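Before we start, here is the structure in question, set down as structure tokens.
Note that one protein chain is taken out, while the other chains of the complex remain in position.
For chain A:
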Amino acid sequence: MTAIDPTAHLTSEQIEELGRELDAIRDEVIADRGEKDAAYIRKVISAQRKLELVSRGVLLFSIFPPAWLIGTAGLSVAKIMDNMEIGHNILHGQWDWMRDPKIHSTTWEWDHVSPSEQWKHSHNELHHTYTNVIGKDNDLGYGIMRVDEDQKWHPFHLGQPLWNFINACFFEYGIAAYDLELGKNLNKRRRKSPEFRARAKAVGRKIRKQVLKDYVIHPLLSGPSFLPTLGATFTANLVRNLWTHSVIMCGHFPEGVQVFERRSIKGETRGQWYLRQMMGSANISGSKAMHFMTGNLSHQIEHHLFPDLPSNRYAEVAVKVRALFEKYELEYVTGPLPKQVFSAWHKVFRLSLPNKKPKVETPDREQELVAA
């Protein structure tokens, strides 16, 4: 939807060929998927549980500052692992092929106030199917921000740097509200629909359990360390929220990422769908540890092409995907975390102000104007 379509040089035959090449990459991983992948996720889950257990144990003595520091750091990392490399990816069905009912998208529940079931619908179904389509993909600005020049400006957007910061601090609550489509559902009629009420109730139940655990039970168990433990769990949740928010902003917000019009996905072919995922996502470059801590969402492009491939395979897939970007002369948007985070925030600030309509109209738009 930017003025110049970066895929204009591709013929429809080329796009379909690209789709076939991507399918081949996917098939290769699936044919090779096996024991070592299963061992990987089991190891990660076991490490996360042990880290959480030990950190919570250390926090029982968080009245001593070193214990507070170690416990809080450990718990923050454990919570990030639970949300990113484990929860997000299991809920995508990446590990369903193992047929282990304990590591399965239909049974997994994560350390997050949004119940798995609701998140799967808004994320896996809406966001991943309609990636970056304005009006269809609510992840674009989460309904509170303007993230593209072509979106209509409203004085409300002046505050979007602030909304975004608050959202980052309480990201899990933001996601829960987002999964409930609160903005849309708070009007009188929708608020009373039994379906919405059931979902709101489920979120309420989940929030109650999470809050009870983090802010009541564990501090109480710590006895004299009540307050330090309370502070520690709050800090861990804050760290996790800021981190996941940053990683997720890097996925679709940095400069160079394309957004699409609703009309453009009508009758979309498999090749075109793949192309949209390629142009609508951005990566984070970095070390193995960085990829792990982002739940491999640093490979957002690969994840959007193949959301159900095991996350530990994205790194090897990325080499092949990148080669295809080069072959088809497309821009592979990537960069180190600080650069990508800055880029995304820059956009949030820039678009909080109104802008001129782009001068060069897309052919689509011209036709629409003629028709009008």
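As a convention for this text, contacts are C-beta pairs under 8 Å (C-beta built on N, C-alpha and C of every residue); 3 or more make two chains touch, one makes a residue touch a chain; residues count from 1.
One rule holds for everything that comes next: contacts and distances are computed from a predicted model.
The chain not displayed here is annotated in its UniProt record as "Ferredoxin reductase", chosen from "Amino acid ABC transporter permease", "Ferredoxin reductase", "Copper resistance protein CopA" or "Sulfate adenylyltransferase subunit 2". When you scan A:Leu69, A:Leu158 or A:Leu221 for touch with the missing chain, the hit is A:Leu221. The missing chain, though absent from the display, is touched by one residue of A:Gln14, A:Gln210, A:Ser264 or A:Ser285; that residue is A:Gln210.
Along chain A, the points of touch with the absent chain fall at residues 23, 26-27, 30, 33-39, 46, 49-50, 53, 92-93, 96-102, 104-106, 109-111, 120-121, 124-125, 128-129, 206, 209-210, 212-213, 217-218, 221, 273, 307-308.
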